[in-house]
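Apart from one protein chain that is not included, each protein chain of the complex appears where it belongs.
Letters A and B mark the chains in the order given here, with residues in each chain numbered from 1 onward.
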Amino acid sequence: MGRWLYVCRRVVGALLTIIAATILDFFLFRAAPGGISNLAFVPGGSPQLKEALRHEFGLDQPVLSQLLHYLQALLHGNFGISYSNRQPVGPQVAEAFMHTLPMVGLGLLIAVLLAFTTGIAAVWFRGGAVDHLSRGAALVLFGIPAQWLAMMFIFAFRDSLPSGGMHDPFLIAPSFLEEAQDLLRHMILPSLTFGLTTYATFMLILRTSLIEALSEDYIVTAQAKGLPVRTVLLRHGLRNALLPVATVLGLAIGTAAAGAIIIEAAFSWPGLGDAMAKAVSQHDYPMLSGTFIVITASVVLVNLAVDLVYGWLDPRVRL
Amino acid sequence: MNPPLLEVAGLDVFYAPLDEEPRRHIVRDVSFSVSTGQRLGLVGESGAGKSTTLYALLGLLPGNAEISGRIAFEGVDVLAAGHSGLVALRGHGIALVTQSAMNALNPVHRIGRQLREAMPSGGRGRAARRARVDELLDRVGLPPSVARRYPHELSGGMRQRVAIAIALASEPKLLLADEATTALDTVVQARVVELLHELCTELDLAIVFASHHLALVAQLCDTLATMYAGRIVELGPTEQIRDEPQHPYTRLLFEATPDLGERKEHLRSIPGAPPPLSDVLPGCSFEPRCPRAVEGCRVRNPAVEPASHGGEVACLRPERVEAHG
Partner (left out) sequence: MSAIAARARATLRLANRRRATTIGILILSVFAFLAVFGPLIAPYGAHEQVGRPFEPPSSAHPFGLDGGGVDVLSLVILGARVSLLVGIVATAVSIVIGAGVGIVAGYFGGLVDGVLMRITDFFLVVPVLPLMVVVAAVWGPSLFHVMIVIGALLWTPVARVVRAQALAVRERGFVRRARAMGASSGRIMWVHVLPQLRGLILTNTVLMIAQAIMAEAALAFLGLESAQVVSWGTQISHAFSSASMSAGAWWAIVPAGLCIAIVVLACNLVVIDSGEARARRRPLHLSRRRPRVTAQPKALEEQVS
């Protein structure tokens, strides 16, 4: 019973946050030069034309009803029309989202693998060379700007791997395998950059919390049962160490999203981040607004998922 | 008597320096033996080396420890078998019952799972394992519904019983209980000790019960050993030691303990504190606090000699005459 309350509270909180972000976005864009409220400025236009345009865009309505209209439109998937290509923003954002997913997905996989292997190794060889190297590497990678690492990779592999984009435009009628290979060749550098720039936080937190977990009494109990070392380390130590990691994960997701945006811009990977970057340079406010909302909503929802996972991981929380 | 189940001879445990700490001699030349069904109590103040002795038997000491001596279980030299020997011993003959402090049980696993984990592997189907879980819980006086619970949902007394059940799950011949009642209220303490007594008699289990609570130890154990500053200073049958404690420290411990069934004139506390274990004292470690100390006590550490109650005592001037007030 308590568990459902926990879940509901979190879900409602997440939805409220998304709505709040949307409202914030709405008010920000009303303030934009060249934005919605100035849209009706047509050089040389007569006052009647201006009035007509204002009426058409609903700008003569009170602010609150404009806001409600806006929210309603969003719920129907209507994100407005892009200034740059005059196409609806919604489908473009959706397509960009589908492009971001695999790249970030692979990147997260890399980050998780790196964090766990180096983190556990650092604890096992605590105080030794492996520990210091792992931590040093993490600290250094922590401070490397994602775009810089991206550029270094592009430079290093400029002769062997594509430097941008998602597909090779010159492939003629590729088979599934060829297409998959092409995709992978384009995806490996962005994902690797993502993984390297995001794993550091996880690894350091994991290391600290694993050390904490291994100093607890239940480790002694587990060993006294005659369990093999690996079982004690993983099933008892690591399992408990995951809890603080999950707590920190929520905060780290925002940073990861930032990294994704920069990396996509650097590699021209046609995802949400790239769309946002292009929208900035083209002053395409509807597109900027749309990508902002989708990115923010995604992060909030992932945060929610992590929160729920935490509730599942830690039985002490549920009651 | 039965052939000894566990023989400990000349056990020494050192803690090697971490950072800038000096090397500490925690357990000094400890020897004792335990036979099947025997209940040995290990009494002493905090820091006397009781826990370390127990953990040394199972190799559960931290990596900066050095052990030497002889530990033989069922005739086999455990230390010579190395770390793998120690691991093989855990839960297969010797089981540990720890203090039921909040985190002694893994907080994220259910009780049933933690019990099943302790059972000897192989041979049993799932149904049989679950039945065994219920049986173990019943044996320690807990309802089967506990198996589905998490540790934080149980009271201290219940958690302690679970710890005992976990120890029993591996079908051991010897239990090591390290301050197993210390975190509990008085009433619960007594019940747990009763439970341990029952189990030892029913299952013919031997137990080494370490605690600073003399009354409980005396209640449960047929043999008593007092430890001070890493050494066993007196060892013998509980009844006899209670009637005529020979080592001054043992005597002071009894006099400082209320409710042993006798009326006391007054409770004496023992002034002073145990010495830091990095000190190299040439004489008896207890000498600074001993009411019977003489010059000779500072010169040489007294050897272990037979005592009049049938056990042994390490004192230059053991009290052979019964002295009352």
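List of remarks:
Simple rule for what comes next: a contact is a pair of C-beta atoms (placed from the backbone, for glycine too) under 8 Å apart; a residue touches a chain by one contact, two chains touch by 3 or more.
Everything quoted here is computed from the prediction, not taken from an experiment.
Among A:Thr17, A:Ser84, A:Gln181 or A:Thr247, the one in contact with the hidden chain is A:Thr17.
Interface note for the absent chain: among A:Val12, A:Val63 or A:Met152, the touching residue is A:Met152. Only one residue from A:Ser82, A:Thr100, A:Thr118 or A:Gln223 touches the chain missing from this view: A:Gln223. Of the listed positions B:Leu5, B:Ala48 or B:Leu61, the one in contact with the omitted chain in the full complex is B:Leu61.
By the touch criterion stated above, the residues of chain A touching the omitted chain are 17, 20-21, 24-25, 28-29, 31-33, 35, 124-126, 139-140, 142-149, 151-152, 154-155, 158, 163, 208, 211-212, 214-217, 219-220, 223, 229, 232-233, 237, 250-251, 253-255, 257-258, 261-262, 265-266, 276-277, 280-281, 283, 288-289, 291-292, 295-296, 299-300, 303. The set of chain B residues touching the chain not shown comprises 10, 12, 14, 16, 18-19, 25, 28-29, 56, 59-69, 79, 82-83, 280-282, 301.
One rule holds in what follows: only the chains that are shown with their structure count from here on.
On the chain B side of its complex with chain A, the touching residues are 55, 58, 60, 87-92, 95-96, 98-99, 101, 103-109, 117-118, 150, 152-153, 163, 166-167, 169-170.
By the touch criterion given at the top, residues 216-218, 220-228, 236, 239-240, 243, 313-316, 319 of chain A touch chain B in their complex.
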